[in-house]
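Pasting a structure here, questions to come.
Only one protein chain is missing; all other protein chains are in place.
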């Protein structure tokens, strides 16, 4: 192309280029958000492996299947209803330059202020609204919701009826999660606490310590208490017995997959490639995960005498959960501190749940997601250092926590925590009870539980032994004298 | 930099910026396509785990090794010959602004129309053509080809000689796949059916339901029939025995990895970050996968009385295979419908293959890839809704299926299906037979098959047992009374 020479030609080229730059920026933002969503989707595999590794081999098909099917159930529920409830009120249609006029939030008047409660458009992704921007938003929000839905499967593992699990997961994806998510991310009342009442920037949760993890953790706590402990978990005097997981490598692999996906989870929550903050988010996430893992390792070693890999994994996950809300608002050193605290918290909370509350949570989901989700949200209100968040939720200035001069931000966090516990706790327990009534109970029979759920519930053995793997004559000749290999126990 | 003030300065800056924007757009497109190619490459791990999990533990080293080495074999074959045959005629050199004059397609004159048959340049990636654009195209097409090459390893598992597998995989990567791929994606005759004969936009396959999956499925069907069933699969009266897979968690993990990679597979097929359609493709892919998994779960439950995780996995994969061709051209609701049908189809087809055709396909590859690949291509011809595909294959207007007014598009799909079955069927069976003759048969001896292929064929045990993992005194003291742990069977 010849270089333009007249003013008219130059003006045309300049205008075209400006428009092209705008389009490429949108494309870059969609690419970034979609790629991060793919990584978050892959976290489903991580949850499946962590939960299955930390439970017993007689239930592996059942535990894996719950973690697998919850993804499919969640997609359907979120497509039909959840997405509209969560994002129909604001974000989905308007983000990335979409048509905001299509958005509609159901609100009630509370003392002269409009409180947004849930969205009312976008159900079933209708063709007229099915733009690349809305699709990207659906994709990203969907995989976040599914993280929440998969958390209870760990706490209720090894004894939950598969049919009841399906029904309850559908309720999480259609109602329990989306409504609270609307309050925080969809323009609802918690996000307006700053604008309406001057409480900081309202309830701020960058990537979901409360929206995703507390919601999952509170649900797990309530339903796990309702379901009761596994047979043999508690002695007659109320003391707990350890029931070790069957496969440590599986749990560690799952944790690594979660760590990998978490970079998409937190960094991707900028929803834009053009907001370079994602890089700081990624490093804060990494630092907190390391501090959590090391703190749990050392505290576990102190308490139990060994550096148990189970605590390492749960410590890293605890650090990740805790940094999820504040990751965009704090310094590197603060991220390490938040993670380190979470490493201690996760052990203390797990023991409290097991020993004091008498709740049998096989994988520690309540301690990891519930307790550290709460800690992460608190951290936003305490440590946000005023380097980010300008204009968030319609409030001028960056986000500042208590230690940087804004006690209102902490108060907003506390209201968000309270709202989560009350709303999620009530809705989860009510729907769990109703489903139990409708479906003849949530719990498999004691015979099935003792035998393992794989064959009775799923129709297959999770592991099928096959003695062909060590040929007898070889086993007799190969191993050196110091290394007797017993042919009876093939792995 | 000072802002420009004279017209000349402004013209210079504007022209530079326009050029820079063009360059950054190319970079963004290459980044997107490469990242998606990486994800597709990772699908190899998914196939390896699904196939190994669904077969027996005495063959794990053999099954994993086939899925591993097919990647290396395919790279060499595709580099030397396959890529040139597939893309030498058009795409490789011209895409992303490359030099189209380097492209050359071999054509024959059929009734006055030029029919492209295969490309004739680009063999061995010569230095003169080794640009970033060509490298990106090679990378993306290579991992697609390898998906095809790995499909038969599942159907022929547990009895295929390793040497014969190597030779046959090389033929897939050099000839069988590339020629058909040229017809559809490299400018060949199937892609010109619209332009030449007015049949819609010609045979349209967005991401490979026919090119990748039917090619793999038809190859699996033919070769699996030729190889014969595993020993013990069929009784004297012709009824089949179930031979359950040995490791459900492995199969589920593999399915998750495939789901993750499939987002790169389908979305990446825009070959450009600047075509925002990738986001809609991703959501359609997700919706179909969920519907497939749920449909197969419910249909399997209806038919066999349990929600077998094997069907869940194959149902999700079936949904993914089916949506691969139409993912860019249909609505959200239609994607769900396509996926749901595939969930039923995969079970019906698997039973038909096993019971009626008496073909022993250990992992269901024929039902998943062959049958649902065909269904996906049909779906393009039926449901494409006219929202995308403007100008595709040189035809004006968007792609529309039968239900949106263009019966020619369905006819083009049918021709593409027929061409695949005839061409792939003939070439696969001929080369399979020739390789069998040259290499002393495809099948291991009955002794090896019964003992397991790991030590005889690969020289290693896939699993080596080690009784050190439960210390006797611990095993005697640890477990609670209700949970006897047998020390004989260590997992």
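A and B label the chains in the order they appear, each numbered from 1.
Basically, a residue touches a chain if its C-beta (ideal position, glycine included) is under 8 Å from a C-beta of that chain, and two chains touch if they have at least 3 such contacts.
Everything numeric here is computed off the predicted structure, so don't read it as measured data.
Which of A:107, A:120, A:331 or A:407 touches the hidden chain is settled by the complete complex: it is A:331. From the set B:105, B:205 or B:457, the residue in touch with the chain omitted from the display is B:457, counting the whole complex.
Only one of the listed residues, A:234, A:260, A:352 or A:423, touches the absent chain: A:260. Counting over the whole complex, chain A has residues 7, 10-12, 14-15, 17-18, 21, 24-25, 28, 31-32, 35, 39, 56-58, 60, 244-249, 252-253, 255-257, 259-260, 263-264, 267, 273-274, 276-280, 282-283, 286-287, 289-291, 293-294, 297, 304-310, 312-313, 316, 331-333, 336, 385, 387, 450-452, 454-455, 461-467, 469, 478-483, 487-491 touching the chain that is not drawn. Even with one chain removed from view, chain B keeps its contact list with that chain: residues 3-5, 7, 9-10, 13-14, 16-17, 20-21, 23-24, 26-28, 30-31, 34-35, 37-38, 41-42, 44-45, 48-49, 52, 57, 60-61, 64-65, 67-69, 71-76, 79, 124-125, 127, 130-133, 135-136, 138-139, 142, 162, 231-233, 235, 241-243, 246-247, 250, 450, 454, 457-466, 468-471, 474, 484-491.
Here is the rule we go by: only the chains that are shown with their structure count from here on.
In this assembly, the C-alpha centroid of chain A lies 31 Å from the C-alpha centroid of chain B.
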